[in-house]
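Missing here is one protein chain; the remaining ones are kept as they sit in the complex.
In this document, chain identifiers A and B correspond to the written order of the chains, with residue numbering beginning at 1 in each.
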Amino acid sequence: MTQPPLLDIKDLTVEFRQGRRTSPLRAVDTVSLSIAPGETVGLVGESGSGKSTIGRAVLGLNRVHSGQVHFEGRDVTHASSRLRRGLSARLQVVFQDPYSSLNPARTIGQTLAEPLLAHGKPRKQEMRDRIAEMLSRVGMPADTADRYPGQFSGGQRQRIAIARALMPEPRLVICDEPVSALDLSIQAQVMNLLADLQRDLDLSYLFIAHDLPVVRHLSHRIVVLYRGQVMETGPAATLYDDPVHPYTRTLLAAVPQPDPTAQRARTAQRGTATTVSAPAPAGCVFAHRCPHAVDLCRRERPPLLPLPDGRAAACHRTAELHPHAKARQSQPHTVRKHS
Amino acid sequence: MATFRLVVRRLLSSTPLLFLVSALTFVLVSLVPGDPARTIVGQHATVEQYETVRRQLGLDEPLPVQYWHWLVRVFHGDLGTSLFSGEPVTSVLNNRLPVSLSLITAGTIVSGVLGVLLGLLSARRGGLLVKAVDVLALVGLAVPAFWFALVLIAVGAVRLRWFPVTGYVPLADDPVEWGRSLVLPVLSLSLSAVAIIAKQTRDSVLDTFGRDFIRVMQANGFSRRSILYRHVLRNAALPLVTVLGVVLVSLLAAAVFVETVFAMPGLGSLTQQATVQHDIPVIQGAVLYITILVVLVNLLVDLAYSRLDPRVRAA
Partner (left out) sequence: MKQPTTPSAPRSRNRRPLIRRVLVRPAGALSLGWLVLLTVATLAAPLLTTHGPLDQDLGHVLSGPTADHLLGTDNLGRDLLSRLLFGGRSTLLAVGEALAVFLALGVTLGLASGFLGGWVDWLTVRTADLLFALPGIIIVLVVLSVFPGNLHAAMITFGVLGSPGIIRILRSQTLGIREELYVAAAKVAGLTRQQILRRHILPRLISTVIVQAALFAAIVVTIQAGLGFLGLGAQPPDPTWGGLVADASQALDRAPWMLVPSGIPLVLTVLALGSLGDAVRDAATEGWSVSRMTAPTDAPRTVRDDRRPAGTVTTNSTRSGTSALLSVRNLSIDIGGVPVVQEVSFDIAPGETVGVVGESGCGKSVTSLGILGLVPGGGRVAQGQVLFDGTDLVASPAARTQVRGTGIAYVSQEPMVALDPMFTVGRQLGEAVRRHERCDRREARSRVTELLDMVNIPDPAAVAGRHPHQLSGGMAQRVAIALALAGRPKLLIADEPTTALDVTVQAEILTLLRNLQADTGMAVLIVTHDWGVVADLCHRAVVMYAGQVVEAADVEEMFARPLHPYTAGLLAANPHRAREGEPLPTIPGTVPAPRDWPSGCRFAARCELADDRCAEPVTLTEPAPDRLSRCVRSQQLLAEGTS
């Protein structure tokens, strides 16, 4: 990347207290990632991976334990509420649950006006025009502004939530599982909308989701998380087609493909093991589920090491396992969109 | 062992309540207009006599010290003497306690049994019974116990002469008369409690019936009887236990009125009389006794809860 990153996260750690006696739960553990202007970074992981916590920490909704968050070159890790108010014009959010994210007692117009309130009251007509413009941009009819959230379906609400995020013309939008609660046909509509908006408005996204194919379709780069730690990161296509880290491979192998023949071939190789959630060991957090784990993995946490092709993986055995991964690269392999 | 620890923890955590209430009473009492020492020695006493009594009563010391002395005496079972009768407060209270306990225990049993039965019927049968329980709940809230007691006396004692108008016969004197003397008081005490318990039972049974695991059990062929009596009831009992605790405490309060109406020599009517007579030591003692009863009720609720709910048990 030649441009300085829009968002730069360094060694971010977030902890949650769980009662007085037990030690705090480390939800995010020294995670680093950066997002360039106009780029989408996908954050993938299963429940408990800390992916949403990272988004909320960037937004100031969760307290950062250690590490730094820089936005537009400025340290916003522990930003005051005044600084946050200034940021809100350029840093916005779309949440997963379209039902909880709109106040049922306020009209859509009132909800959409909200992000502009922090920056002085614009004139009424100006506000109304802006709302109308934003609504049409996300494909909602003009009379939406006077109605209440209860009158809209999940997909429509998600469009409205997107419109709210875009009201102050932000540069980065944190998308926290924006399509997970939606049905397949609606999910595709919203994904296309997000892609169109990015193209037209030169937006950056931090796209958080548990569904790898969804992340893969929208992201330029992907960061794979497991138990609060980065397992692997790299360009979307490379990572998806040729995963290096055993966890990424497990994750990809688990996603059932909508193709009966291919899927049947894959399931034939699947074991019948049962996942037992063991407490995080001192070494690699994935070691207890990893088919390739050796003694070293259980003793020492592997560092996130960069690989020659722009990727990085946190695995002691990358050097041994990677040649095997390379061998599978004979499949058609698309070049990354963004460089 | 776990139960023992729970009891200890719960008792420890309720000491603040005892201190709070006793301190509150003490401070309030210190605000009494007039001067107890003056009251005792009378208007014509000399300054020396007055000062002596003041010192004897400990009134020349600062309030916290007075409170401390009072606490120490309480721990030795000395709650002072009644200004009115001159009897030791402890013995006054101990004489009164069994009456209130009979009344409240009987009230709890009657309202618990009636309320749960009514609630269950309403949940199972639906239709009119659902409405009936809703109406009962409103009426139970609306009809004051003391007025309802008078209505019961007017009908059951004055008109029909089935029960004594007022008074209380100790159990030891005559068990039958004891029972007869309790019927009307218990009924008037129980009306609102039955209403609250019936509604809560109905609501939590219906709520449980709507939960996923009940549908899973139905779909997998569990018997209706087992679903209702084992699974629904056990789950519905949890919120019910909490409500029962609240109801019990509210019975303590309602006893003040009911005991007064029926002229029963219990803690409630004692509190009322002491209030009218400004008998401060008795009031302090009664409040302490009632607070201890509240603490015990809450302890019972917690124990029942931890018996019932495995999630609490494990924690």
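We adopt the following convention: a contact is a pair of C-beta atoms (placed from the backbone, for glycine too) under 8 Å apart; a residue touches a chain by one contact, two chains touch by 3 or more.
Note that this is a predicted model, so its numbers are computed, not measured.
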item: Contact partner of the left-out chain, one of A:P4, A:P24 or A:P213; value: A:P213
item: Contact residue for the chain not shown (choose from A:A118, A:A142, A:A282 or A:A319); value: A:A118
item: Options A:T40, A:Q187, A:T233 or A:T318, residue touching the unrepresented chain; value: A:Q187
item: Residues belonging to subunit A that touch the chain removed from view; value: 46-47, 56, 59-61, 81, 84-89, 91-93, 95-97, 99-106, 110-111, 114-115, 117-119, 147-156, 161, 164, 168, 183-189, 191-192, 195-196, 210-214, 216-217, 237, 250-251, 253-264, 267, 270-277, 334, 337
item: Residues in subunit B touching the chain absent from view; value: 16-17, 20-21, 24-25, 28-29, 31-33, 138-139, 141-144, 146-147, 150-151, 153-154, 158-159, 211-213, 215-223, 226, 230-231, 234-235, 249-250, 252-253, 256-257, 260-261, 271-272, 274-276, 278-280, 283, 286-287, 290-291, 294-295, 298, 308-311, 314
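By our rule, only the chains that are shown with their structure count from here on.
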item: Length of the line joining the C-alpha centres of subunit A and subunit B, rounded to whole Å; value: 56
